[in-house]
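Here's the structure, in structure tokens; my notes come after.
Note that one protein chain of the assembly has been removed; the remaining protein chains are unaltered in position.
When the chains are written out, they are named A, B, C and D in that same order, and each has its own residue count from 1.
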Amino acid sequence: MILEAQGVIKRFGGLVAVDDVSFGVREREVFGIIGPNGAGKTTLFNVITGFYKPEKGRIIFQGVDITGKKPNEIARIGLTRTWQIVKPFLGMKVLDNVLVPIYVKRGILRGISEREAIERAEEILEFVGLSHRRDFLAETLPQGERKRLEIARALATEPKLLMLDEPAGGLTPTEMDEVMEVVRKVRESGVTVIVIEHNMRVVTGICERIMVLNFGKKIAEGTPEDVARNEEVIKAYLGERFHVGG
Amino acid sequence: MQPTLFIEQTILGLMMGGIYAAVGVGLTMIFGVMRLSNFAHGEFYMLGAFLTYALVMALGGDPYLLAPLSAIAVGLVGIALNKLVFLSLYKELREAKGAAAFFFQDLRFIMLTIGLSILLVDLALVVWGPIPIAIPSVFTSHIVRLPGGLSFSLARIMAFIVATISLIVLYTFLKITKTGKAIRATSQNPSAAALVGINTYRIYDVTMFISTSLAALSGSILGPIYNVYPTMGLDVVAKAFVVVITGGMGNLMGSILAGFLIGLAESWGGLFFGTEYRQVVAFLIMILVLWFRPRGILGGRS
Amino acid sequence: MLEVRNVSAAYGTALVLKNINIRVGSNEIVSLIGANGAGKTTTLRVISGMLKPIGGEVMLEGRNIAGMEPFQIASLGLVHVPEGRGLFPEMTVMENLEMGAYLRKDKDGIRRDLEFVYSLFPVLKEREKQLAGTLSGGEQQMLAIAKGLMGAPKLLLLDEPSLGLSPVMVDRIFDAISQINRERGVPILIAEQNAYMALSASHRAYVIENGSTVMEGIGKELLGNDHVRRAYLGI
Amino acid sequence: MPVSRNLLIGLVAVIAIVVIAALLLTMRPIGPAGEETVKIGLIAPLTGSLAEHGLDMKQAAILAVEEINSKGGILGKKIELVIEDTACKADLATAAVQKMITQDNVYAVVGEYCSTVTLAVQPALMESKKLLLVPVSVATKITEQGYKYTARSCANQWMQTTQHADFIAEHLKPRTAAMLGVNDDYGREGLKIWGDRVKEKGVRIVAEEYFDPGTTDFTPQLSKIKAADPDIIFVVANIRDAANILKQAHEIGLYKQFSMLGGVTSEEFLQLAGDDALGLVHVSYFEPTSKRPVAQEFVQKFVQKWNRMPAMYSAGVWDAFMTLKYAVESAGTWDVDKVADAIRKVRFEGAQGTIYYNEKGQAQTKVLLVQVQKVDGKLRRVILYPESDKEGVYIPPERLWGS
Partner (left out) sequence: MLGITGDLALRIAKYYALAFILLLPLPLAGDYVTHLAIMIMLYSITAASLDILVGYTGRLSLGHAAFYAIGAYTSTLLSMNLGVSPWVGILAGGMLASLFGLVLGIPSLKLRGPYLAISTLGFGVIVQLMLINLDWLTRGPLGIPGIPPLPGGPLDLRSKFSFYYVALMLTSVAVYTLHMISRSRIGKVLMSIREDEDAALSVGVNVPLFKVLAFIISTFFAGLSGGLYAHYIRYISPAMSALSESISILSMTIIGGFGTLTGPLMGAAMLTILQELLRPYLEYRYLIYGALIVIVMKFFPSGIYGFVQFLSRKVRG
């Protein structure tokens, strides 16, 4: 197990956003987290990556307890996330967007020469298919490219585990395919991936295992096929009486 | 320490606090509704005092009777400036994307109001001249004596009462009237306010009116006490910001509380540390509050 | 009642709506379904004037409202209950409802509507003096819809009324929506992710994919449509 | 667009701005036959919070130049006045003076109000051998640095304050005193000198309070002073603050003898303070009521031109111009070294009285002590000291106030 969450609870006021969730992610798999809007998926991401402190529970990454660590520390040890509403550094060039994490990872003062850093950044841009945008300001990119830039920037931190928050949300089918292709390639390069996704086509297309959340609770876990047949999942995710109509 | 001194300082501190609150509330309202840090706020205070003076000269009578007129006039100036300078910027702001864009928009607003402040101070200098002007009022010379050797001028008591009443009136206005509620709604959720049919641009005008006329009213009631001169606004604006920040930007009750807190702290601080550190006390209180509550006592908007 | 013709819209440089076409007849419940980010919310935002379209027409009762300010559109009787519920968190439930009726002058009508929303959602009456920000998610959603109704809408737009609600609550909200439509004759346009609820409650529906309307049909029929299941749900 | 081109554009723009400005700024206005006139600069705070005093200075300077020119100028040359605003800011003032030195090629500079500004512009003027005639700034240091080209036409802080302290100690005989001063150079130096001086004479200082420039409410300080219950309260402030201090003191029931330095000598002060000024003792170096013909003439001309009474500062400026006139005339040349020497030797009747300078260039003017009393139902300043100018006697304020 590269990542283990044990009994994580996160409350906001009276609302229990993540309610006693435990799960484990195996090395080199693509793990999906699905569930209706407001089910607590993004909150769970925020807890894992240190943006929120959980009220209860532990997060173990590569055997180390990272609960309560700062987000930047967590990113530095190889656990990086992307954002559902992408947050590219809008006023910076695409290349610089990717260079920042490289500098941070390899050392600002020493560690990597500028040439190497740029080569590495270009490699990553090539990898996600953004080479042609190298010198553009990020704010000029269309949505699909911003999503890929987001992934590129996360990859530049050299993660062992990459957490993608709706990488395909709001994309055209072609763009979606491109993103899925990138995710597959990432996985092939040896990085474990966790994906939050709504689009079932994407989920079934890339995930080996899926966990389903509803109202902050884990209601199912298994292969996409298992989950798709799970009565409770269908009820929760697709609408309570859907299977009757279908 | 003599108890009389302490009591006297406390009363004076509270009175100052009332005035800080009155000036601060206008500032905080503008921020709450329009996200505008108005560095020209003090100039409306100054304009209020000068207009009252001009009215006294033209019509005769007591400044305290003419103060409301001057407040309304300055409020109208506020509306005009709002339409002329800021309106198009609010529309741009609505379309701004990303944290940096918002920050830059803030900077622009700040610089604009600083420019406005420079302009208005010089305007007053050119129109009314640099020599301080005393506005005669029957209230300034009348002194109320209290037991225990305490005494205060009627004007100061009037000022405190007017400030307190205007705060109560404003609070009630925001609580019960339709427009008042619309202002609060716009401040809490501008887009939802527009969706229920509130003309947010008009609300901006109304808020600007309230804010500037409140500043002008404060200037008008303090003018007879402290005299009137072009840079008088610059002397209050920094303090007003300290009050507003301490209370939480955009939080009305916060500003009122902080006004009294800073007023008292200054009085007591001067008592204990020596008056040369009086201004430091105000800033230290603010920094202390922000250390524990980065958004002010009652929490303001970001 | 409402006709959206060939509307396109963009956030900055990102084109999010491409030639959307939607029609809502009087007395109808119409739903927009589609995946997250498909453009449902944006469509509603364009209709209510929160986002200016870059092309196309939005006709409300035969009048083009595209490009008008939201408050102007609201004054024409179009009420939008936005994403995030559009409540005023530091105002009481009662005040929120009053704000919903901001544009109305008919005191009697307002009182009758208040009684109606209280009968619809009795819990709101209990919480009358409570601040909206302190309500639970379900109560907030009820308040949001109630607040919308207080505007005596000629057309009601609801954005994700089921968001974050428990199944029981979702049922109650959709029952209320049907009731509003039945008893008040208010046409309603719902953007909803919960496919079953949306489709079963509405007369007609549009499927939105990547900023375009890709399919249209009778709600209950689409419900059984295998294509919808595959295209939209992906299974 | 490549960023380096942006940089290029930027730097080019900066250079363009600077070069165009240099051209604009070096273009000299073509005046009527430059040989005939001598330019004299005046620097004063015409904007900002001290603009009221800048006005006193500006009006006197214009009047003095008109007076000199109407009588044929100095050594046959007319004076041309160059006025610059400093807003009491060192950076604006240094730029203004630099412009006067280089562009206007002034012969001398008269100014400033703020001692901090005078000190800031002094080195540049001295190095380019321009006379600096200080009419208002009182910081003792200005004439203590041994600059040959500096002369001050008014009493400095030390003169004003020690004579004030001596008078108070000898005539009013307080046992205890409180001090209240503006927290800047003027207030700090004033309180230091005064406090030390009266302590030597056995007066106990029971309170020492300061307020920041821009303060409008002095009740916290005054209420502390009231609690200390001194016999006399010494205040260093400008007219605006002083009027407020008196008003607010009486408001909180602090009825004591107040005494102040020279910052309060103007008609506007009496208007601002009103009856609250009654009984106040303060320093002055010029009283418009003076019977001396030169002073009478000055006052009359000033009122005629500006429709207001001249303030003390106006007299300082007037005398600065007159110093220049007499010094140049007695030297018989415009040679700056000779004129600087001549300044230390001239003796003439100025608005303030007989003016002559010591070796350091400090005018040995009279310091007057006045009390605000009611004469014929009107507030006016009555000179108590020195004997030569005495107009009345000190009246304890209790008697003035009646109750």
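Operating definition for what follows: a residue touches a chain if its C-beta (ideal position, glycine included) is under 8 Å from a C-beta of that chain, and two chains touch if they have at least 3 such contacts.
None of the values given here were measured: they were computed from a predicted structure.
One chain is not depicted; across the entire complex it touches A, B, D. Among A:Arg11, A:Lys87 or A:Arg229, the one in contact with the hidden chain is A:Lys87. For the chain missing from the display, the contacting residue among D:Glu67, D:Glu189 or D:Glu209 is D:Glu189, taking the whole complex into account. Interface with the hidden chain, as seen from subunit B, comprises residues 31, 37, 85, 88-89, 92, 98-100, 103-108, 110-112, 114-123, 125-126, 238, 241-242, 245, 249, 276-277, 279-280, 283-284, 286-287, 290-291, 294-296, 302.
With the whole complex as reference, residues 49, 51, 70-72, 75-76, 80-83, 87-92, 96-97, 99-101, 103-105, 108-109, 114-115, 117, 153-154, 156-157 of subunit A touch the missing chain. Interface residues of subunit D with the unshown chain, by the touch rule above, are 4, 6-11, 13-15, 17-19, 21-22, 24-26, 46-47, 51, 83-85, 89-92, 94-96, 98-99, 101-103, 115-116, 119-120, 122-123, 127-128, 139, 141, 145, 183-185, 187-189, 212.
In the analysis below, only the chains that are shown with their structure count from here on.
Centre to centre, using the average C-alpha position, subunit C and subunit D are separated by 73 Å. Residue positions of subunit C touching 2 or more other chains, listed in rising order: 12. The set of subunit A residues touching two or more other chains comprises 139. Of all the residues in subunit B, the ones that touch subunit D in their complex are 1-2, 4-5, 8-9, 12-13, 16, 122, 125, 129-132, 134, 140-141, 143, 145, 149-153, 156, 222, 225-227, 229-232, 234-236, 266-267, 270-271, 274-276, 278-279. Touching subunit B in their complex are the following residues of subunit D: 46-49, 51-52, 54-55, 183, 209-212, 214-217, 219-221, 223-224, 226-227, 239-240, 243-244, 247, 250-253, 268, 271-272, 274-275.
The touching residues of subunit B, when paired with subunit A in their complex, are 97-98, 100-101.
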